[in-house]
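What you see is the complex with one protein chain gone and the rest in place.
And now, chain A:
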Amino acid sequence: MRDTLIEVTGLKKHFEIGNGIQLKAVDGVTFTINRGETLGLVGESGCGKSTLGRTMIRLYDRTDGEVLFKGKNVHQLKGKDSAQFNRDVQMIFQDPQASLNPRMTVLDIIAEGLDIHGFPRKDRADRVKELLELVGLSKQHASRFPHEFSGGQRQRIGIARALAVEPEFIIADEPISALDVSIQAQVVNLLEDLQQDKGLTYLFIAHDLSMVKHISTKIGVMYLGKMVEMADSFELYAKPLHPYTQALLSSIPIPDPTIKRERIILQGDLPSPANAPSGCVFRTRCPKATAQCAEQVPEWMEAAPNHWVACHLYR
């Protein structure tokens, strides 16, 4: 039996954007993440994947629905439980340049969480050295400032900071998008090693579908605030069910000139999330849309074991 770490049910996050218009950034998303697993979230810009991650760990207040972390509703935690939750979940950001304070030394950056959560001051420097070595940097780096590092090294500092308070769950929001190809692999390998050693659970948000497939055990595909499909990673790439997933996968350029594929090129652009289409949100670009798709919101259902999809084709 797989051990559930996080249970998200009907989670919604709507933003008020003036004139009484609601931007439904995340609109009723349901899934679970098991301990030790990596859930990859993919989708185009503006589909709500980052908002989902941030709402799950309370960086945003939810509009509706609930998130259970180890069985407790995270949006209702108070006092000690709340502080413990903040330790248990950590985040790694996309741009290591912007997410590290340029005026702080690496030591202070990494130890900030330790200080907040009341780790003994005297062990501070040792703990930071240990963390630096863990992420493949050396202890001499502790006294330097972020600008003295390359992009890949800065991302390692961000990872060390996230690990400092011994979290169980890490949200990595586009952690490698700002890095060069040859450096991306270094960081991904590091994340994988750390997961094995420490039994970490990841939510890996990215738009690079090849990398997501590589790192994830399970993948969720989002479109305009909705989860449209979720399955184990190889299953999803081998048998995509939702027409959007199929189009998304077929549009990835494969680095092999001998492969000639039938590509599904989606017409048009992503509609505005402030004015999403009725019924199925994908219907305006869907090559298989029918009249029903405009009227009825497709149900989130298990089309095959552990393979969830929201599409009228599979009813």
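Definition applied: a residue touches a chain if its C-beta (ideal position, glycine included) is under 8 Å from a C-beta of that chain, and two chains touch if they have at least 3 such contacts; residues count from 1.
Quick note on the criterion: contacts and distances are computed from a predicted model.
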Considering only the chain that is not displayed, what protein name does its UniProt record carry among "MoaD/ThiS family protein", "CheW protein", "Lipid-transfer protein" or "Oligopeptide transport ATP-binding protein OppD"?
"Oligopeptide transport ATP-binding protein OppD"
One chain is left out of this view; which of A:L131, A:M211, A:L241 or A:C311 touches it in the full complex?
A:M211
Touching residues (missing chain, whole complex) on chain A
44-45, 150, 152, 180-186, 188-189, 192, 207, 209-211, 213-214, 234, 237, 247-259, 263, 265-266, 269-270
